[in-house]
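The structure is given below, and queries will be raised subsequently.
Every protein chain except one is present and positioned as in the full complex.
Take a look at chain A:
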Amino acid sequence: MSFEVPDDRKYLESHEWVDDEQDTARIGISDFAQDELGDVVFVELPDEGDELAAGDEFGVVESIKAVSDLYSPVSGTVTAVNDALADQPELVNEDPFGDGWMLEVELADDGELDDLLSADEYRDQIE
């Protein structure tokens, strides 16, 4: 089975992605991760204004069969959370890189992005 791994993102070994193409960095979990979890039924996210450090747990994603912690790939201030996931957690399964995004962060240190996996490196990890 092959999984979508967009080239315009950076990845964490724990399967979160970050997209820094906008003013703020958007964060979610990968196609591989949502497939491993199965049907997502609940997502717990931080509040806007919360401060995150790279590697911090920022929330929890739960499927029918499993609970997984979510880790922040970067440090910064949470500027937005995806409220749609409260009523439609299945968006994480349906569109993990799009409508299933989780939060946006104003980066504290752009340099941290260099420590993350490239799409190729992440592909190697999940293959």
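In this section, contacts are C-beta pairs under 8 Å (C-beta built on N, C-alpha and C of every residue); 3 or more make two chains touch, one makes a residue touch a chain; residues count from 1.
Criterion: contacts and distances are computed from a predicted model.
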{"item": "Among \"Ring-hydroxylating oxygenase subunit alpha\", \"ABC transporter substrate-binding protein\", \"NADPH-dependent glutamate synthase\" or \"Probable aminomethyltransferase\", the UniProt name of the subunit that does not appear here", "value": "\"Probable aminomethyltransferase\""}
{"item": "Residue of A:Ala53, A:Val67 or A:Ala84 in touch with the missing chain, whole complex considered", "value": "A:Val67"}
{"item": "Positions on chain A contacted by the hidden chain, ascending", "value": "1, 38-39, 41-42, 44, 60, 62, 64-65, 67, 86"}
